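With one protein chain held back, the other chains of the complex are shown just where they sit.
Moving on to subunit A:
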Amino acid sequence: MRISSIKSAAIAVALLTACSVQTARSEAVPALLVSPDPSVHAVLERTVSQALNGASANLADDALTRQSNLIVERRPLRSLQEPGGLHGRKLEKPEKFRLMTDGAECWLLKSSDGSRWPLPGVRCVPEA
């Protein structure tokens, strides 16, 4: 009886643990970067550039450390004649990414088409 109870408890714990692990791995949630160093920053910029068909992207050093959203837009071209910017009205929308994690991996989710862009070697934690 006692052994049976212990077995049952053990099975229950095992199931709960398995469920817990499975939940952590399967539910994608918004995330923040953990201690991004220059190499992580380089991965991030390279990945964003790939997601934008090779367009270079300049991101802040602390990008994705305070919020999971990353918004990128064209840099305004400025000049002596047009210090406010030459490009004029913009009808397009900026590109938005969201850092996501399932507990095992981190990736960028591109809002405009839902594509997923893995960030190999990058550590992140769920956004509080």
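Keep in mind that, in the parts below, contacts are C-beta pairs under 8 Å (C-beta built on N, C-alpha and C of every residue); 3 or more make two chains touch, one makes a residue touch a chain; residues count from 1.
Please note the rule applied: contacts and distances are computed from a predicted model.
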Report the protein name recorded by UniProt for the chain absent from the figure; options are "S41 family peptidase", "ABC transporter ATP-binding protein", "Fumarate reductase iron-sulfur subunit" or "Ribose transport system permease protein". "S41 family peptidase"
Can you list where subunit A touches the absent chain? 48, 52-61, 63, 67, 69-96, 111-112
